[in-house]
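Note that one protein chain of the assembly has been removed; the remaining protein chains are unaltered in position.
We call the chains A and B, going by the order they appear; numbering starts again at 1 in every chain.
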Amino acid sequence: MSEDIKNFLYLNRRAPYGTIYAWESLEVVLIGAAFDQKVSLAFVDDGVFQIVKGQDTSAIEMKNFSPTYSALGDYDVNQLYVEQESLEERGLSVDDLMHLTWEDEDEDWAEKDSIRVVSRAELNKIIEAQDVVFSF
Amino acid sequence: MAIEIDGKSFETDEEGYLVNLNEWIPAVAEAMAKEDDLALTDEHWDIINFLREYYEEYQIAPAVRVLTKAVGKKMGKEKGNSKYLYALFPYGPGKQACRFAGLPKPTGCI
Partner (left out) sequence: MSELHTVNKSPFEKNSFDSCLGHVLEGSAVLLYEDGVYAALKGTATEGKVKAAQGVKFYALGPDLKARGLAQDRVSDGIEIIDYAGFVDLATEHDKVVAWV
């Protein structure tokens, strides 16, 4: 690994369909993943609604982009931090979220969980450790 | 721009990608390949079909790097490498194969 590799965190704080932020963030993540950087995502506040399972946009004539989160592992984005407090405030638990995984090529494609539920205090330390934070 | 097949018109954008991916039929890929002076073989179709399945599942066209890795996993290392894929699709397995498959330009394709 080169010393130029930096830690990028995408901070997602908005629900998926009311504004364009969530989809824009996802697109930037996928484009940014082409560069060799260490990328992780954080879901905070209404951002946790982005990865709730069972989304079906067929009746609102919008693209359902929730399946795209499952492709993040293919793009080597496999650290998805979800803030515990934000889930609780919204009556959600990790069981309400999509089961997002990545496959570890070095371990014969073993499937591993991408989502890590962290407390606000833990997330603050994660933010502190980043080189760059992109907010959406 | 548009592609004409048996009197039916398929609208494409300025880069030649199909505007409405639901309109896609195999003849669209054949017509696009002909314009690129390419004859589609079973090996081409394996990749085109793979891309369509990938889009169906994830709602995005994969970047070349991602496609290469995924093809390697599904079809073996001898196909999951850029040399093989570029030999099939000289204008780039991402851009050209996605275009044939009726998908948008790959996300993460720069």
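General remarks:
Convention: contacts are C-beta pairs under 8 Å (C-beta built on N, C-alpha and C of every residue); 3 or more make two chains touch, one makes a residue touch a chain.
The model shown is predicted, which means the values in this text are computed figures rather than measured ones.
When the full complex is examined, the chain removed from view is found to touch A.
Although one chain is not drawn, the whole complex shows that of A:44, A:100 or A:115 it is A:44 that touches it. Counting the whole complex, the residues of chain A in touch with the unshown chain are 11, 13, 44-45, 85, 120, 123-124, 127-133, 135-136.
In this section, only the chains that are shown with their structure count from here on.
If you average the Cα atoms of chain A and of chain B, the two centres end up 28 Å apart. If you check the complex, the residues on chain A that touch chain B are 27, 30-31, 33-34, 63-65, 67-68, 70-71, 74-75, 103, 105, 109.
Chain B contributes residues 57-60, 62-63, 65-66, 69-70, 73, 107-110 to its touches with chain A in the complex.
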